[in-house]
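Yeah, one chain of the complex is gone here, protein chain that is, but the others are all in their spots.
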Amino acid sequence: MTATILDDGRRRLVADRVLLTLWVAGAAAVLLLPFASMAPNRLVSGQPVMLWAALLPWQAWTAAGLAALLLLSALATPLPRALAHGLTLAAAWGLALLVLYGIGTYAGRAVTPDMPAARVSLGSAFWVVLFCAALAMLDAFQRLKAGMLPQVLYAVATVGAVAGLFALDLFDDLSILREYANREDAFAGEFLTHLALVGAALGPALLLGLPLGLLARRRAKLRGGLFGLLNFFQTIPSIALFALLVAPLSALGDAVPVLKAVGIKGIGAAPAVIALVMYSLLPIVRNTYAGFAGVPAAAVEAARGMGMTTRQVLWRVEVPLALPVILSGLRIVTVQAIGLTVVAALIGAGGLGTFIFQGLGQYAIDLVLLGAIPTIFLAVTADFFLQILVALSKPEGAR
Amino acid sequence: MIELQGLTKVYGGKTVVDDVSLTVGQGEFCVLIGPSGCGKSTTLKMVNRLVPLTSGRIVLDGEDVTTLPAEQLRRRIGYAIQSIGLFPHWTVAENIAVVPKLLKWPKARIADRVEELLALFQLDAAEFRDKYPHQLSGGQAQRVGVARALAADPSVMLMDEPFGALDPITRDVLQAELARVHRETGKTIIFVTHDMDEALKLATRIAILNEGRLVQYDRPIELMFEPADDFVRDFLGKADLGLKLLTRRWVHQYVAPAPWADRKASMGELRDIVASHGHVWLVDGEGRPEGLFGARLWRADGDPLGELSRVHPDWMATPDMSMKEALSRMVWRRILALPVVDEQGRLSGEVTMAGVMGRQSEGQAA
Partner (left out) sequence: MTQAAAFAPLRRGGGRGVLLVVLTAVLVGLVLFMEELEPLFRAWFPDLDNPLYRRETFLRLTLDHIVLVLVSSAISVSVGVAAGLFVTRRAGREFEPMVSAISAIGQTFPPAAVLAIVVPLAGFGFVPTIVALTLYGLLPVVQNTIAGLGTVPPATLEAARGTGMSPRQILLRVELPLAMRVIIAGVRVSVIINIGTATIGSTVGAQSLGTPIIAGLVGDNIAYVIQGAAVVGLLAIVTDMAFERLERRFTFG
């Protein structure tokens, strides 16, 4: 078999330089950075533990074997490319799960009856290896030019396997899950509060934003001022906007006790939701406008010329063609709102940000992660599903 | 039949269409033409009220439709535009079915109608029915656009520069197709263009607009012989008016008996015919022209017969060919006469350079 020949005629050894880069980054992290950190109790800062010390011998050898396979699939000579990408997908999957399994079993061994308060935290090498493995999967999918279905199946298989490890109580001895166990009820509550805040903001934002976007499309004169105002909101730093709403709302609550009784007061959910709506308007209005502006003028003229009523033109022609762009606006806004709600914890609105800021106050990293990781997970998941929705909303015939 | 009575459009104090009245009879192909900004498109769009009327009346088949709700009016009038405006999210069949669906035709009837229209425009139904607009070529898309305009069998069809964005070859093909569809369906058509050749090729009547006013409304030939004013004369183009005239003349109007001989003729007989007619066609056993003596623009010295030229397929004219094309072939092949053949390819007559001149001056005198 011959080496891949580039279009400039040079032969080369490495077919996938992206994969090789990821491999080198992962290997460097394993050699240089701690895989976990171990502390006898919560008050003492942890000692770094390297990967080979944390993993059982069979785990370490398997990890090394999988790493070798990944290196193999980055090289040009030995394998046909499609096979190499398949190998990458399998090996990266195995490596990610092995790393998860390994740190779980390590924590189980570290927390012994004579050291019940021992805490095992995730180290930076752990994160880097997971990150590189995920990117290797992405790289393989990109090179295979795989369709949506195999990627979704692969993602489901990965999520399912990780959920399986959780179901085996494998991670229970990790400090982040200890934090979770200590605050199980609070976590569920704040998680739901987070979702509720996002939902409470998106509803009004859509109800206001969709008609405003259509209005901006129909009335050119309004556009400049409207977008200027909404951009103004969007520009103000989140914490400043949240905070600035505290004063007028508390004044309002003090002046009108009825409002205070239904929750309109300075601190809490009311200023958070209002600020989130203000932030959400610009992307929704802008994308609604852009969606309608992108409908081919000829299609609208033809529709009118054939005798569709204004309403029929809107619902049969304009809305279906504008929908993908409008939904991408919803996607931007949802992800943004999930992130901004973190900050809302500072004005007492609750949500996952509560753990983050408590953790930062107490220098308790695990508590910070208990808030931050689910937030990121929420944002990425929402992004993933809304992307699928955007793809599905694209009419078959419209490119 | 459709009558436009005193159509006027004022935009912000500027009169863009000024009191335009014209009647398009049943089955007429009326072309609105004029320079950019003359109001031809606006006039067309006032007919289906995409542009609201400032004043005037529209009478469709004897019924005043000026106050009919615009949507109802539009469903009775076909509409095709230059940018086609196919709905990108619907298939070809769904695009064609739009107006029948709006009119709530039963499903089976819509399906039949779609097949019928695809056949009319020579698009294979099995292949094209389920395609999306982005999978069509420009010519195919505009065929679908015109088919869509015809879907609900409207008695009147409006077309706004429908072939303006197509390449010249596709445009020629579609013009010919539209002419055929017009002949076969007998629709009344109002067609906007800025291309005089297109107008002369298609129109039974031409309306020339300038600065919002109707300057002249006549049959194409009348327009050429009797332009109403200098504007029309200029617009027709002085330089190639003669050629334009010939686009409306057909070979069968010019055909004359052809001098011919077969292979059995002696050189003496041929010499006699050439002496009296200037040239002679040689035909084969079936009567098909195969050679020509004389009538070439160059001759070998000394011999009045010149050389024998083999008849090239390009030389042949058919009776329904335009005289512009026949003349073009004569000029291109440098011959003074063209054989006219029937469907079997047999020599049935000829058109000659001299004949073109003769008839033309006759027309001028009339």
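Order of writing sets the labels: A and B. Residues in every chain begin at 1.
By our rule, contacts are C-beta pairs under 8 Å (C-beta built on N, C-alpha and C of every residue); 3 or more make two chains touch, one makes a residue touch a chain.
Nothing here was measured: the structure is a model prediction, and the numbers come from that model.
Considering the whole complex, the hidden chain is in touch with A. In the complete complex, the residue from A:Asp139, A:Glu190 or A:Glu318 that touches the missing chain is A:Asp139.
Checked against the full complex, the one of A:Leu241, A:Leu276, A:Ala303 or A:Leu321 touching the unshown chain is A:Leu241.
Although one chain is not drawn, the whole complex shows that of A:Ala186, A:Leu314 or A:Ala372 it is A:Ala372 that touches it.
Listed for chain A, the residues touching the missing chain in the whole complex are 16-18, 21, 124, 135, 138-139, 142, 223-224, 227-228, 231-232, 235-241, 243-244, 246-247, 250, 266, 283, 286-287, 290, 294, 325, 328-329, 332, 335, 338-340, 342-343, 346-347, 353, 356-357, 359-361, 363, 365, 368-369, 371-372, 375-376, 379-380, 383.
Definition applied: only the chains that are shown with their structure count from here on.
Work out the mean CA point of chain A and of chain B, and you get 62 Å between them.
Chain A contributes residues 296-309, 312, 317, 320-321, 395-399 to its touches with chain B in the complex.
Listing the residues of chain B that touch chain A in their complex gives 48, 50, 70-76, 79, 81, 83-91, 98-99, 102, 132-134, 145, 148-149, 158.
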